[in-house]
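Submitted below is the structure of interest, expressed as structure tokens.
Here the complex is missing a single protein chain, while all its other protein chains stay put.
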Amino acid sequence: MNPVFRWFHQLGSPPYFYRFATRALPWFGIPALLLAAVGLYLGLLKVPADYLQGDSFRIMYIHVPSAWMSMFIYVLMAVYGAIALIWRIKITEILFLACAPIGAMFTAITLITGMLWGKPTWGAYWVWDARLTSELVLLFLYFGVMALASAYDDLRQGARAAAVLALVGVVNIPIIHFSVQWWNTLHQGETVRIFGKSSIDGSMLWPLLIMALATKLYFIFALLLRARGSLLEQERGKQWVRDMLVRGRA
Amino acid sequence: MLAWLESQGHWGFIYSSFAISAALLLADLLPPWLRQRKLRQELRARARREQQRGES
Partner (left out) sequence: MNHLRPYTALLARDLRLAFRRRADLLMPLGFAVLVVLLFGIALGGTPERLAPVAAPVIWVTVLLAGFLSLDGLFRPDVEDGTLDQWLAGSSSIVGLMYGKALAHWFLYGVGMTLSTPLLAMLLNLPVDLLPVMLMALGIGTLGATQIGLIAAALTARLRRSGILLALIVMPLYLPLLIFGSGAVDAVRLGESPRAALLLLAAQTVLLLTLAPPAAAAALRIGSENPP
């Protein structure tokens, strides 16, 4: 069998996944921290400010990668949800549920940094532009998934119900984006694209890409951390947990 | 408070963006981490007790 396939198969086994997550965590967490430090240093301090008025554009280095992650995570969450519904693999249910709070966090960061960017640049904390409005809707889509899953007493049942909702949401996200864009151009006019990039200078781009990579690595770190914790909670009575803890290898 | 923030100029907004983002990140990261740690300690203690009881 293809080794990659086999590895995926093995990850379905709780003890294997737990051990893998424990070993992998530092490999994602530390690079994420380092890359973020580099990216933020470059973006917040090194990139020249004479491009746009003032320094407030630097918030972009937090805002944009967070926005990307907020959308990417929802799609990934929906994929995990679909796998969980079709194949009912417990680990995928756990991974599915773990995605939601992380995605919501990135969405919240996107919204708040967007507001803090908007005020010095455009004079208002909140503008009903297409992106901010879509992000606000996305936040509620995340909250809906989280609330639905936790409303069920049985964790696995809740995960499956929430997976249906996540799939409905993922189908609707492009529609919502399109409709909000359409609505926005009708009411605000085409000219006001609040966070539009006119032309990105090379030196401005690098910190952005570094931050994008840093947020991805952080996401994997946080996902593995949460998944490991959920797995431990759900499997607490099992023998493999006892063995692993007694042998001191957890 | 907002008036103070606005008087700090662009960097005020930049620093507060960073600070709030970091705070949200920690708020998302720490609770599961701490919960896990506590659970691990609890389960480890219980497993060790059971093992000792089995041996004695």
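Order as written gives the chain letters A and B; numbering starts at 1 within each chain.
Basically, a residue touches a chain if its C-beta (ideal position, glycine included) is under 8 Å from a C-beta of that chain, and two chains touch if they have at least 3 such contacts.
This is a predicted model, so every value here is computed, not measured.
Novice: Using the touch definition given at the top, which of the shown chains does the missing chain touch?
Specialist: Contacts of the unshown chain, counting the full complex: A.
Novice: Based on the whole complex, identify which of A:7, A:27, A:41 or A:140 touches the chain you can't see.
Specialist: Per the contact definition at the top, the residue touching the missing chain is A:140.
Novice: In the full complex, which of A:38, A:176 or A:213 touches the chain missing from this view?
Specialist: The one listed residue touching the chain not shown is A:176.
Novice: Provide the residue numbers of chain A that touch the chain removed from this figure.
Specialist: Output for chain A: 85, 137, 140-141, 143-144, 147-148, 151-154, 156-157, 160-161, 164-165, 167-169, 171-172, 175-176, 178-180, 182-183, 186.
We take it that only the chains that are shown with their structure count from here on.
Novice: Any idea how many Å lie between the Cα centroids of chain A and chain B?
Specialist: About 18 Å separates the centre of chain A from that of chain B.
Novice: For the complex, which residues does chain B have touching chain A?
Specialist: Against chain A, the touching part of chain B is residues 6, 9-11, 13-14, 16-18, 20-21, 24-25, 27-29, 32-33, 35-36, 39-40, 43-44, 47-48, 50-51.
Novice: Which of the residues in chain A end up touching chain B in this complex?
Specialist: Spelled out, the residues of chain A in touch with chain B are 40, 44, 54-56, 58-59, 62-63, 66, 101-102, 105, 108-109, 112-113, 116-117, 119-120, 218, 222, 225-226, 228-229, 232-233, 236, 241-242, 245-246, 248, 250.
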